[in-house]
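Worksheet for the structure shown next.
The complex appears here without one of its protein chains, the remainder shown in place.
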Amino acid sequence: MNGVHDMGGMHGFGRIPYQENDAAFHHHWERRVWGLCQGATYPGWANLDQGRFALERMPPALYLSYGYFERWLYGLTLTLLEGALVTLDEVERGEARAGSEPRDDAAGPEIADPYAHSSYRREVEARPRFAVGERVRTANLHPPGHTRLPRYARDKAGHVHRHHGAQVLPDANAHGRGESPTHLYTVAFPARALWGPGASGKDRVFLNVWECHLHPG
Amino acid sequence: MNGVHDMGGMHGFGRIPYQENDAAFHHHWERRVWGLCQGATYPGWANLDQGRFALERMPPALYLSYGYFERWLYGLTLTLLEGALVTLDEVERGEARAGSEPRDDAAGPEIADPYAHSSYRREVEARPRFAVGERVRTANLHPPGHTRLPRYARDKAGHVHRHHGAQVLPDANAHGRGESPTHLYTVAFPARALWGPGASGKDRVFLNVWECHLHPG
Amino acid sequence: MTDREPPGEADRFSELAHLPSDPALRVKAMESLLVEKGLVRPETIDACIEKFEHDIGPHNGARVVARAWVDADFKARLLGDATAVVGEMGLLGEQTAEVVALENGPRVHNVVVCTLCSCYPWALLGLPPSWYKSFAYRARVVREPRAVLRELGVDLAEDVEVRVWDSTAEVRFLVVPERPAGTEELNEAALAALVTRDSMIGVARLAAPPA
Partner (left out) sequence: MTDREPPGEADRFSELAHLPSDPALRVKAMESLLVEKGLVRPETIDACIEKFEHDIGPHNGARVVARAWVDADFKARLLGDATAVVGEMGLLGEQTAEVVALENGPRVHNVVVCTLCSCYPWALLGLPPSWYKSFAYRARVVREPRAVLRELGVDLAEDVEVRVWDSTAEVRFLVVPERPAGTEELNEAALAALVTRDSMIGVARLAAPPA
């Protein structure tokens, strides 16, 4: 979707709020939101791409008004509501409705392993369509759903810098349409191809683009 | 500027709040804002393009949270502050600082003439560079300042549909750089050139584009 | 090239730290400040509201449309140079210094928007309705005009060409809607009474008058 979350290239946000030893959390409640989002998982729980798409569907004014962890809390709540795991009434009251039976399959503390990892890379039969060095052009797509091709890099020419095998396709996975593993490439764009003659002729922007969003250049 | 005001093509704003006999004003205070913006004028007052640029510079979250006339009030206030016509302290208190001498040159009720009009068309020496029917491509520009070329129509191919003579260039006029009259054209874009293959092959989008934002196509 | 000017009063204003959140109060405070400072005259505000809310309106555009329906020469001149024709009728005005007229018919449907702000032909149609200024309309109609029109009750066949006009300059657009069937007997004034504002924006079609 062409949402306000897709902010690469936007003006109007002012200076970077940079601090040299900036922390991940600035308030205790932010830590709890993060822990809730990380810890609330059990069989059948939403995947990463569904979680991202929940954030993107926040009303645009809220997205821009909320802080980062408020947005996470919003995304978590929306995912729970859409999964019929909680009701709006329960959210508003902060307690379970009468007669609600607690689940017993939520994940235990053993899932708290920052070194656990599950790759998004998959084996596929299809051979990659593009070779490193080949000129490509990105698709001009404006889907109402989730995509990882930002607006600033659509309908733009670059070249294939690297191939990453086939990986889960967020555009499908966010919508419960399966993993649809698709070849993934890093594509290098001259900054001027993206931003016009005002950009430096020496600079480039690299992003990972799935094969279904690329045409021969 | 690439601001949230440039919303052509965005998702996430829901249904059109359409009402068949919808009014221009829904609250009395909206009428007063409109009247203030229309009536507060006197020699040296900001031009139309400066007024638009003031609205565009609202913090993005405010732009999206405010209603239409709240945004006008914001733009008016910002313009007055930038023109040093009021101080922030005066705005906050709603009254003039002690010793402030009232002006005596504000416009009278005779300006309230909806049939008065001043054209933005100007005579220029330069001949138009493009002819009706000619293929053109819009510039890929991302200026921090005001522009009337929306993001969705940048770096896109279309053809010249009509010529409107030379007209005041908002990109200059909004920044106090004079009127810089420049040839203006209506350019027709196939919807698919703008929105990709998902759009209807029969549809087109027309917009007015100044010559400095066009290349031969 | 950074995005901001050095902080000044205007920059601090963007934080809006101490202003009342109720817009009605903020307007009141601003009006009284500007009056006190001689930056606006209350009678000018009143006159602007009075004139623009009542003297102009869709009845102006409707006169142009009805004449185009009954007078083929007028229509041809209107579609060729609406600014001249509307000017002869005395209907140019504020936010309406140049006009282009767009004819809707069975094969072509025109619809008007301003994606960047809310430009609109004030002198011909009055001040714009709220929905025209909404984010949803500004965002959607250029990308998915058929879905928007369907949502507003205008269902277009696939073979109709949709033309969306984004008002990016000081040239305003007036849609000339299709003359409804069953109006052959009506005179120009009666025809003008049939023409709705929304049909001149391009988001409505005109129905045949009740028999």
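Letters are used for the chains, namely A, B and C, taken in the order the chains are written, and counting of residues starts over at 1 for each.
Quick note on the criterion: a contact is a pair of C-beta atoms (placed from the backbone, for glycine too) under 8 Å apart; a residue touches a chain by one contact, two chains touch by 3 or more.
The shown structure was predicted, so the numbers you read here are calculated from the model rather than taken from an experiment.
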(request) Sort through A:46, A:64, A:141 or A:193 and give me the one touching the missing partner chain. (result) A:64
(message) Please identify which residue in A:46, A:76 or A:160 touches the non-displayed chain.
(response) A:76
(message) For subunit A, which positions touch the chain that isn't shown here?
(response) 1, 5-20, 22-29, 31-36, 38-40, 42, 48, 52, 55, 57-59, 62, 64, 67-70, 73, 76-78, 80-82, 85-88, 90-96, 100, 102-109, 111-121, 144, 148-150, 152-153, 162, 164, 167-168, 170, 184, 186, 191, 194-195, 199-200, 202-210
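In the analysis below, only the chains that are shown with their structure count from here on.
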(message) Please report the smallest number of touch steps linking subunit B to subunit C.
(response) 1
(request) Would you mind checking which chain's mean C-alpha position lies nearest the centre of all protein C-alpha atoms? (result) B
(request) Could you work out which chain's C-alpha centre is the most distant one from the centre of subunit A? (result) C
(request) Please compute the C-alpha centroid of subunit B, do the same for subunit C, then give the distance between them in whole Å. (result) 14
(request) State, to the nearest whole Å, the distance from the C-alpha centre of subunit A to the C-alpha centre of subunit C. (result) 39
(message) Counting only residues that touch at least two other chains, what does the list for subunit C look like?
(response) 3, 135, 143
(message) Counting only residues that touch at least two other chains, what does the list for subunit B look like?
(response) 9-13, 57, 59, 64, 144, 194-195
